[in-house]
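Heads up, this is only part of the complex; the chains shown haven't been moved.
Order as written gives the chain letters A and B; numbering starts at 1 within each chain.
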Amino acid sequence: MDQIKTFQMEGMIAATFTPMTPDGEVDYDKYDKYCQHLADNGIHQIYVNGTTGEGFSLTLEEREKVVEKWIEVGKKTGRITKMVVQVGALNMHDTIALVDHALSVGADAIATVPPLFFKPKTLDYLVKYCKEVANAAPNIPFYFYHLPSVVGVELNNEDFLKAASKEIPSLVGIKFSSKDLVDLIGCVHVNAPNRDSKRYNMLFGCDEMVMSGMVMGAQGGVGSTYNFLPKVIQRIMDKTKKGETADALADQYLVQKACRVMYKYGDLLGNNVSSLKAIMPLIGMDLGPARSPLRPPTAEELESYKKELLEAGMDKW
Amino acid sequence: MDQIKTFQMEGMIAATFTPMTPDGEVDYDKYDKYCQHLADNGIHQIYVNGTTGEGFSLTLEEREKVVEKWIEVGKKTGRITKMVVQVGALNMHDTIALVDHALSVGADAIATVPPLFFKPKTLDYLVKYCKEVANAAPNIPFYFYHLPSVVGVELNNEDFLKAASKEIPSLVGIKFSSKDLVDLIGCVHVNAPNRDSKRYNMLFGCDEMVMSGMVMGAQGGVGSTYNFLPKVIQRIMDKTKKGETADALADQYLVQKACRVMYKYGDLLGNNVSSLKAIMPLIGMDLGPARSPLRPPTAEELESYKKELLEAGMDKW
């Protein structure tokens, strides 16, 4: 259980894309170059098979192969220090299979969204669910993945941590993808009896306001924009830590402006993942399109998208 | 395409449970008796692997086996006239596999929820998604499964039908599980160019107000309470058709009262499916508990549940 006592992620964690061929099959040949791209930009911690990774659009087999591929390139290059695998699926059998697999291949930690279909209306149910997932591999650090805007579960996370702290010995923290910093500050201060620090590890998921998440106590950030504007994020984090928040704000606004453009196109294409992925070729790291049900931008859409990204300051990334 | 021109469901369609052993494995031995129970109560049309059937809690293999089992008992007994298979899954690969399977085993129709994770914010995206699913088997009638309270997609269905009528030649109707009768009446009147009746087949999914769905133009009802109070539903439908709505209302109120109790316990147990399933042994047709992440009621909860059901008029079912 030493793992759980001390496991901690800080700074930048990339929510990784899943590289695809033009026709939407996983493109395993891209991983080496992608890993190098991240490492070259100072990113050594990754969050795999979450929203950005289209984890919920992959089959069980693909999800496992993606994890194996990351493990492989991580070992080969020695440039991935920590890797969290998102194991949430539609049914418990698949989720447990993914936990078993993550454990067997040596992932550093796991995370799960709440039940996606039979959605919790009570904390009891949510804790019970997370407990069942976590207990399938009690020695691997477990994160709860809070994603209310997509999943629709809006239960208070401070209360969740208090309840879960008694039930889930492997709980180490939350990937917190919500704008509700009032809830975040509560989470930051909950007692973690199973941890040396007595604190849970809070990873903030809203790139457009990551600096405010950090001042409110998050130790790290998990984001998709880290894939293409890592230097901006790094500057925000560095300056925020030093207390130079006025300077950080200018960079933060750069991210916010970019995101407004990305989300506008994302709504058209089905989800932001598609518009975000469309940026990667623009920075020389083509990872292909998003898989159906999402669609890539048309040539015309891409043209206006690029124009708006430039207006939003893309040249300053 | 004759199938699509004329396929129509009317009256009672049971949203079937998936029988389970006490430890939550699918109990294939129960299907014969369950089928007979439905038929004895006048139910010959079924909706398989939807919400009530815990379709989203089953693995791909289980979902296929469940469909096969229904086909098998249907053939054996000749008592199932129409069977719709819900094929919506978390990823498109699985959904297409389920479509292919439904087609290969001879299901009468398919239905799907919207994308469960990358949720549509535009009609275009929703139509594109349904088209991709429907086109995987263009000769089998296709229903859209509208379930906003769970899925969180609230797009207008009248507009969906208008747009989809140009894109999906196999579209035959909607399983409409929403209280919004203003939208329903619109759907009822949309022109269906691919149908002899020129109308889409609207199946209403709110048992507690099924009579109002019928007067607003739904031709049939798909419900879970049909499993244990079919006589009440039959009376409601018969009287409503004859215009004896005041009489039907008394029976409708019986359903509404029962549902309020069931939903109260359902919230505790994770979802109504669990509290609904717990009623089946009480009418002599034990189908086991709901699978995790749902939990069955404790002995104590069951006692108070039964008491409240009786107070709500269970003896009049």
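Definition applied: contacts are C-beta pairs under 8 Å (C-beta built on N, C-alpha and C of every residue); 3 or more make two chains touch, one makes a residue touch a chain.
Given the structure is predicted, the values throughout are model-derived calculations rather than measurements.
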Discussion item. Assuming all chains share one sequence, and 2 are in place here, what does the full complex add up to?
Written reply: 4
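In this section, only the chains that are shown with their structure count from here on.
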Fill in: Centre-to-centre distance between subunit B and subunit A (centres being mean Cα positions), rounded to whole Å
35
Worksheet, complete the sentence: subunit A residues touching subunit B in their complex are 51, 56-59, 89-94, 115-122, 124-125, 128-129, 132, 150, 152, 267-271, 273, 291-295
